[in-house]
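One protein chain is absent from this view; the other protein chains keep their places.
Here is chain A:
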Amino acid sequence: MKKIYSPTDNPAFLLIEEGYNPLREREIESLFTVGNGYLGTRSSLEEQGSASNPATLVAGVYGKTGADATEELAVVPDWLLTRIYVEGEELTLTRESLLEHRRILDLKRAVLIREWRHRNEKGRITTVKYLRFASLADRHLMVLKLVVIPENYRAQIRVETGIKPCQKCSHALAIIESGALEDTGIFVTARTRFSDIVIAEAQVSRFAGASTTPDYRINTEQSFPLEEWLWQADIGQSVTIDKFVSIYTSRDTDRPGPAARQHVKGLADQKLNDILSKHVDAWAHRWRTSSITIQGDPDAQKWINFATYHLIIAANPLDERSSISARALTGTVYKGHIFWDTEMFILPFFIYTHPECARAMLMYRYHTLPAARKKAAEMGYKGALYAWESAMNGDEMTPPVVLAPTGEIIPILSGQLEQHINAAVAYGAWSYWNATQDVDFLITAGVEMLAETARFWASRVEEGDGAYHIYDVEGPDEYHEGVDDNIYTNMMAAWNLKRAVEAIDYVEEFYPDVWSKLQNNIELAITETERWVKIADNIYKDVIHSGSLIEQFDGYFDLRDIDVADYEPRTAALDVILGREKTAASQVVKQADVVMLLYLMEDGFTEKMLRDNFEYYDRRTAHGSSLCPSIYGLVAARLGLMETSMRYFRQAGTIDLANNMGNASGGVHAAALGGLWQQVIMGFAGIRVKKDGIYLYPRMPDSWNHLTFSLRWRNQLLHFDVEREKYITVTVEGDREVGAGIYNRPLGLLAPGRIYRAGWDGVTWQGFNEQKA
């Protein structure tokens, strides 16, 4: 293939799988997913082997397998399906026939390349190359390029390529119609069950390279349509088949079928080079603002590139009616459900690199406010309580129990008790507003979200002993359910209440008409907001013990103490080793709870409190969640505990990429990837975002010589260049001054087009000074 089809030169942007290991196939499919935020396609073999679990998932397209079933992202018909026959014998990946096989995911250009050399029993060697991508320049377009070369024989070769409904998937959709398009090409139309979303896929393919004209036909004899190309191949002759597939749904247009057909028809005359170039350019644009470069640690560079790639392909700035689920669009394990993972772990990446996506994600929460209000009312509270697990409309999707292979029936109380999700949504909304000053968002959606979530907290607390308590709740640490005064929940609730008041004050002052209308709509009285301030100021947080230790919830320190290190090594989660009862009766913590507060509310603690509490909870944290290691690593970095921080960075960076754990089989861990980004930016680079600007205090691992990254801030683009314990150089791209400074030093105003530098004096970072160009 030409150079344009060759992978990028930089190995830090290449994920390569040599050979073929059917045991790992489902993991590889997740890791090598291509996507564009509108959809994601797992990197299944085009011909679909026995180990394949192919899936293309379209954001927001949920269906159900039965009336009482939970909503799940529907697996749309597989657009990749392509099979190659040499003299009637299909080429399949078997140990005996495999000469070479590799898949290369080019993270920079977001294309997947597959190279395969096959030898059949008669000694015929065929070279097969595939290139596929889901266009970022045209989100409804998927492309598959196939090159077939008979190396040492002449024979008849047939390629059939079509769109095939998924056989192995749960059946959340049904095929309505399929067949041939008017001139050339095929189509498949499906409809999700119980939600009636129509999905239309249309395909055309083009043939080039044979010395004779190929036979072409459309085969509708099977249960799915195929385009077939048949030709007499000469030795060494390279034949190319380019396949273009368009997909539209009734979420995009009332007439998805015609839209898909029209779209794909319009591509017939376009050159693949041009289509690919536009896609690559779109990616170059995204990498420009999202790229992090780390000098001195190739593994870390690859991990962060992988994380960045998967975050970019997860989000669509144009779709306000869906958001990013815990496994994004790379797998079906979590059914496409949306958790607090989204706002706390994934959203920050977008707020600071692509705020348009962040806005769309937050608007999803705004559009699901009705369901949140309903949930609050059903539970006897006011305002809105967001679903712990959300899908299409924001209804609660959390199942009540699960049967574990341990034989235990585990009740799942998160749907009822994990209410800190409200604060997560509020945190996301406020952080976005602070970073962008997007007034339209605030007055259209943000202030209402903040007000209604605050209202919930105000109705949730109970007054007693001069304080406001939240009883019978569950914090991020899911090993302890139904606890009282979980400090994380309490403090985030207080934060939520205060931000709501601030937002209301702002809108009331600057947009009184808007506020007046909203106030009437949600019937909010002034006395309510006054009470919110009182609650926030008096929420129970009298949890400091021994001078510095924060009690995670009421009675936590009375539980049996435990050192997690005593239970290493192990291959299982600690609550499985100990059993649920013993775990709940101990101080073992599943994931960052108090430590999450040390990150989010750093300024509310003394240095001693930060250090003492990190060390205390670190010893007692089992890291039973993939969300955990990066947050611990982030806080450790801020405390200068670099060895600990790097250990957690490695752990977080390999959650999906390790080849001996199988973690990614059902999809990548999107929150872990977002957490990894936060560990680099908020941890190692030491970024702190405040109302007045951005502060930083980099503390980098010994092996990192240089770190560069960019952040979007209030419509300006800041470029950071950190030389370890030497210089921090910042430039501003835009048209306005930006408040930026070294953490714990005065903020400066940095003007666009100028260079600012802070030096390291051997002990600490000094303030920024302007440099001569």
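What we mean here is this: a residue touches a chain if its C-beta (ideal position, glycine included) is under 8 Å from a C-beta of that chain, and two chains touch if they have at least 3 such contacts; residues count from 1.
The rule is short, and it goes like this: contacts and distances are computed from a predicted model.
According to UniProt, the chain absent from the figure is "UspA domain-containing protein", selected among "NADH-ubiquinone oxidoreductase chain 5", "tRNA threonylcarbamoyladenosine biosynthesis protein TsaE", "RNA 3'-terminal phosphate cyclase" or "UspA domain-containing protein".
The chain that is not drawn here is touched, among residues A:292, A:610 or A:655, by A:655. Checked against the full complex, the candidates A:185, A:666 or A:686 give a single residue touching the omitted chain, namely A:666. Here one chain is not drawn; of A:335, A:359 or A:699, the residue touching it is A:335. Across the entire complex, the residue among A:74, A:326, A:549 or A:730 in touch with the chain not shown is A:326. Residues of chain A that touch the chain left out of view are 21-24, 26, 50-51, 326, 333-335, 339, 341, 389, 398-399, 401-407, 410, 412, 414, 567-573, 575-577, 579, 623-627, 655, 659-663, 665-666, 669, 671.
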